[in-house]
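Note that this complex is displayed minus one protein chain, with the remaining chains in position.
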Amino acid sequence: MNHALGISSYLIVAPMLALLAASLVPVMLKVFSGNREPHPFVTTTYGFIAVATALGLAITFLGGSKFGFHNALVSDGLSLWASVIVLVSGGFSIFMMHDHVETQTKLFSEKVFLLLGSLIGMLIVVLSNDLIVTFLGIETMSLCLYVLIAMSRETILSKEAAFKYFILGSFASAIFLYGIALIYGTAGTTQFPGLMEQVGPLLESRNHLFLIGIVFVVLGFAFKVSVFPFHFWTPDVYQGAPTPVTAFMATAVKAATFVAILRLFQSTGYQHSLPLKEVISWLAALTMLVGNAAAIMQANFKRMLAYSSVAHSGYLMVGVVAAGFGDSQGVASAAGIVVLFYLLAYSIMTLGSFAFVALLEKSVGQALQVDDVRGLARSHPVLAGCMAIVLFSLAGVPPLLGFFGKFGLFSLAIEQNFYWLAIWGVLNSVISVYYYLRPIVLMYMQGEDSSANAPLIEMNKHIMTRFTLFGSAVLIIIMGMFSSPILAALKAAILGRS
Amino acid sequence: MAQMPLLSLIVFMPLIFAALMALMPGDRGVRPMALVASLLQFGVSLLLFKYYDAATPALQLVEQHSWIPEFGISYFIGVDGISFWLILLTTFLLPVVVLGSWNAIDKKVKAFHVALFALQTAMLGSFVAMDLVLFYVFFELSLVPMYFIVGIWGGARRVYATMKFFIYTMAGSVLMLLAIIYLMFAARDTEGLGYFTANVLELYKLKLPFTADGLMSPQALLFFAFSAAFAIKVPMFPVHTWLPDAHVEAPTPGSVVLAGVMLKMGTYGFVRFVIPMFPEAAEHFGWIFLFLGAVGIVYGALVAMVQPDIKKLVAYSSVSHMGYVMLGIFAMNTYGMTGALYQMLNHGISTGALFLLVGMIYERTHSREIEKYGGLAKVLPIYTIIFFIVTLSSIAVPMTNGFVGEFLILLGSFQASQLMGAIAVTGVIFGAVYMLWMFKRVFFGEKGELVSDEKHPLHDLSAREILVMAPLIVLVFWMGLVPNHFLSYSKSSIDHLMQNKDAYQLGVLTMEDATKRVAATIEMETVTAKATTTEAGVAR
Amino acid sequence: MPMSNLVDVGLSHYLALSAALFAIGMLGVLMRRNVIVMMMSIELMLNAVNLTFVAFSRFRDNMDGQAMVFFVMTVAAAEAAVGLALAVTIFKRFREVNIRYFEHLKG
Partner (left out) sequence: MKPELIFSVLLLAPLVGFLFNGLRWQSKNYMLAGAVATGAAAVSFAMSVVAVSRLFGEGAPTSIEANFYNWAAMDLLSIDVSFVIDRISALMVLVVTGVGTLIHLFSVGYMSHDERPSKYFAYLNLFLFNMLLLILGDNLLMMFVGWEGVGLCSYLLIGFWFSDKEKAAAGMKAFVTNRIGDAGFLLGIFVIFGLFGSLNFAEIISKLGAFSVETGWTGPITLACLFLFIGATGKSAQVPLYVWLPDAMAGPTPVSALIHAATMVTAGVYMIVRLSPLFMLAPNAMAVVATIGAVTALMAAVIGLAQHDIKKVLAYSTVSQLGYMFLACGVGAFGAAMFHLVTHAFFKALMFLGSGSVIHGMHEEQDIRKMGGLKKYMPITHATFFIGWIAIIGIPPFAGFFSKDEILWFAFASERGSHWYWLAGLIGAATTAFYMTRLMALTFWGKSRFDAHKVHPHEAGPSMLIPLVVLAVLSAIGGFMGIPHVIGEILPGHPGNWLEHWLKGSIAAVPMTEAMKHATTMEWILMGISVSIAGLSAVTAFSFYVLDPSRPAKFVSLFPRLHRFVENKLMVDEFYGAQIIQPLVNASRALWAFVDVNIIDKATFVVGDIVRGVGSTARTLQTGNLQQYALYIALGAVAVLFYVLK
């Protein structure tokens, strides 16, 4: 590790810097033009350019394990691909924010600023090589989000959601921080590489302080990715937040945090604590069950999707379990590959589904019910078709993207002999079929019988959101059928081009 | 020509046509195009007769390309005696269905045919796929179009039926997915992470440990995982309840395809994957399936007997007939296996025909209540004759196709287990009972309320409908009178499978080999022809 | 530094104290209905963590801990700012700082 603050360090943070610089532009414009809100399209363009630049820089400079800022940051395949996922979903979220009725306010430029800021936080998280840096990243990301949620045009639910999220989030991050402190105290370092070496011996000697620390840290992460029983905020906040922001949270936050979790579990040392393994597997299993079961009971479309995202966290936790407690050589990297691939798939599907919701929300604070999509296939065949594809993919029907995501995860679990976890996972995906297919039933198979001359459902004309939905559907098919190149790239990136 | 990917063509042609149809402006003109397209793909599938070599058990017309090497998944397809007829059955039924649904489908005609053709691709794909994951992909994919066909064009309780169908079948197959993954890892070289392959031919080679006493030995567990998926698809008693619902709600063409082809995907899976890959387990636990098959035969027949709804009766008869197939497969001898394969075709033809006929009468009267009929024979003589012939084939009267299959299956199962054979033979009686009783109530006796209804008199079959039924009737007798014409194509494969159950492996022949062979034979013929002519010349 | 001077107060005492503080803060979040008080409790938790950091860094002769404390303070300040802003918005809307009034999202 080099102690000079080399150029490489700056190359690593280049994307963040780009984001930072670009994020200031809209706000500045507003300030200098006498606090007159620039046309939202302009702002959107800025935001998009910013994200695009960051993406370009990320793809150019990230990857191939480089360290920077005295190993506070690491840039490897994980961070590269995580940044890509995060930035892409950020870009699409900006599109949707431009369209959506609850986000298109006088304060639009501030919103974009906040979203970009939150993106910076996420990049920090995915790049961080040090628990305390991860903490900072998470805080940056979250603080921006709290405000972003609260700034919705809708006045009751969004505020409540923001506040709940804020209190619980700070509560969780306090615990998280306490965990860091204990780890620091026992392991003497908070940097992942050093830490990973310590895990084995410390757990072997059953150092309770360290164990508590690990548990607290995991718990903090679990809160962010809404793993049972720390998921309770998720449905409320997802419902209360403006749909574009929800989409952003559901995808980017999750992606960033899961990468951080993977970094925490990049050691074979965890094998020494059987209870830890068991408890995390249990959490994964329960998360799947609770998410799916509760989603079946939901009438509110966004809450249903929220619970489904909880369930997906459960599936992803399987990958984490395999990474942390699998026994084979280089399992962590394998886990990295499949988890990232799943995150990619999941983000695309989720963006699509929330775009669909956004297209159906016409008034402020309208709580979209699942039944509202009845007979949609008649009025909007294409969009309905896209949503059907997205839902089938979420349900894991081959050869769509979601199927191969699950395939990777469960095959990792099987390779590492977590059989019952894999079985539980597939059974849950069968449960999930039930609620994923319900909108399809409503769209395609009902509404005729409610008399042909019943008024057709109208969808918003939002170009960008439609583009998001359409794009996600197309990506789901193409990346599903031809996932090989992506997987190859992931493999190369994470196994270090070997 | 040597490079022509015949199988891929056969498999994906319907999908291409589906896409083309989807692009058509409106519903008009869809049906003719669909008919032409279906005939075309049937014609192409007939090329198999030219390039398929019945003499060798090897896997033929093989195409192999890497698809997702990272997951060890490859695009690997081929045909042998086990899948040969199923492919042709599938391609043969499509035109029949299209023509048969000419009037049955009145709304969203375009969407319907798109779904139908997409389904065709999925089904064909699952018959030719020789990569387990590829198979799984097609296997699952086939659910989606059928899901829509039942759900959109179905009857009153269509949503319940289609959800039941989708979730039942998926619940079965996910465990198979895990089993597939396990196999892929079991087959991988221990060095390095990642998957080795899902190539079935490779997986045949790997010998999984099996302990006769142990239910927990890997082979047993995998065996049951696979069997669960296929048994639900078949459907085998006691997991059959999704079938009657699906059939009753499905539109006529849906029922035909479901009964005609989709159910075969389950039994095909047993023959193609379960028996060769888990021989010991199949030997050791086969009795369970023998038993359930025999029970299913009797159970299906008895329950069919008391159905008030013609279509539901036919649906339960499917349960009974598929019970025969299961029995034949797990008899584990040549007779049973041959009979099972034959019965798959029979069932596809006769039950398909029955559903078509039920649909035809339903179009006229909009009722399937047996009680409301009676005396049809006086009113619809041609319909009656055709229905009777199909009934004969369904109750396996000699000289119809049904007899060949049932005879061989019963013969085989009796050699395997006298008790099960004896139980199954009673199905011969009950089969006659429920079919003939229904036939009597519907066609004989005084005219029922629907038949004597003056306001809408019934018209006998139209030329189109006769045209739909004709090929099926021809097949009924052809397959019944000269089974060898059909058996000879699958014989070598079945013998190969039965002779080396415990070390089953398959050779591979590509399209090039096939073309070479064809060229050679043609040459031979010409040579011999020359020779004969010259001899003739000498003689003269 | 020789340990002899520190026999009376050891690391464990510090840890115990910070743990106690942390627990108190936690209970505060769990029990107090008043938004402001809840935020104060969170601050308390953070500061308890700070204490832990300092104690550890002191007893391990490792300055990283001290540095972290500064980070945490900054974060705490930011959190306080955002939190108060939110509290104000909420108060404007609901005329109420008792969190029991914000239960529209449920189920």
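Going in written order, the chains are labelled A, B and C, and every chain counts its residues from 1.
One rule holds for everything that comes next: contacts are C-beta pairs under 8 Å (C-beta built on N, C-alpha and C of every residue); 3 or more make two chains touch, one makes a residue touch a chain.
All of these numbers come straight from a predicted model, not from anything done at the bench.
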{"item": "Shown chains that the omitted chain touches within the full complex", "value": "A, B, C"}
{"item": "Which residue of B:V36, B:I429, B:L467 or B:A503 touches the chain not shown here", "value": "B:I429"}
{"item": "Residue among B:A186, B:M305, B:I466 or B:V508 that touches the chain left out of view", "value": "B:M305"}
{"item": "Absent-chain contact - pick from B:T241, B:S462 or B:T533", "value": "B:T241"}
{"item": "Which residue of B:G29, B:P209 or B:P398 touches the chain not shown here", "value": "B:P398"}
{"item": "Absent chain, residues of subunit B that touch it", "value": "168, 238-241, 244, 299, 302-303, 305-307, 333-335, 338, 375, 377-378, 381, 392, 397-399, 403-404, 407-408, 410-411, 414-415, 421-422, 425-426, 428-429, 432-433, 436-437, 440, 443-446, 482-484, 487, 491, 494-495, 498"}
{"item": "Hidden partner chain, residues of subunit C it touches", "value": "26, 29-31, 33, 99-100, 102-107"}
{"item": "Contacts of subunit A with the absent chain, listed as residue ranges", "value": "163-164, 167-168, 171-172, 175, 208, 211-212, 215-216, 219, 223, 229-230, 232-233, 235-236, 273, 275-276, 278-279, 283, 289-290, 292-297, 431, 434"}
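Methods note: only the chains that are shown with their structure count from here on.
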{"item": "Subunit A-subunit B separation of Cα centroids, rounded to whole Å", "value": "44"}
{"item": "Between subunit B and subunit C, centroid-to-centroid distance (C-alpha), Å", "value": "68"}
{"item": "Contact set on subunit A toward subunit C in their complex", "value": "132, 135-136, 139, 143, 146-147, 150, 155-157, 159-164, 166-167, 170-171, 174-175, 177-178, 180-182, 184-185, 188-190, 209, 235-237, 239-240, 303"}
{"item": "Subunit A partner contacts - residues on subunit B that touch it in the complex", "value": "66-71, 107, 133, 136-137, 140-141, 143-144, 147-148, 151-152, 158-159, 162-163, 166-167, 170-171, 174-175, 177-178, 181-182, 184-185, 193-195"}
{"item": "Complex contact set, residues of subunit C against subunit A", "value": "15, 22, 25-26, 29, 35, 38-39, 42, 45-46, 48-49, 52-53, 55-57, 60, 62, 64-65, 68, 71-72, 75, 78-79, 82-83, 85-87, 89-90, 93-94, 99, 102-107"}
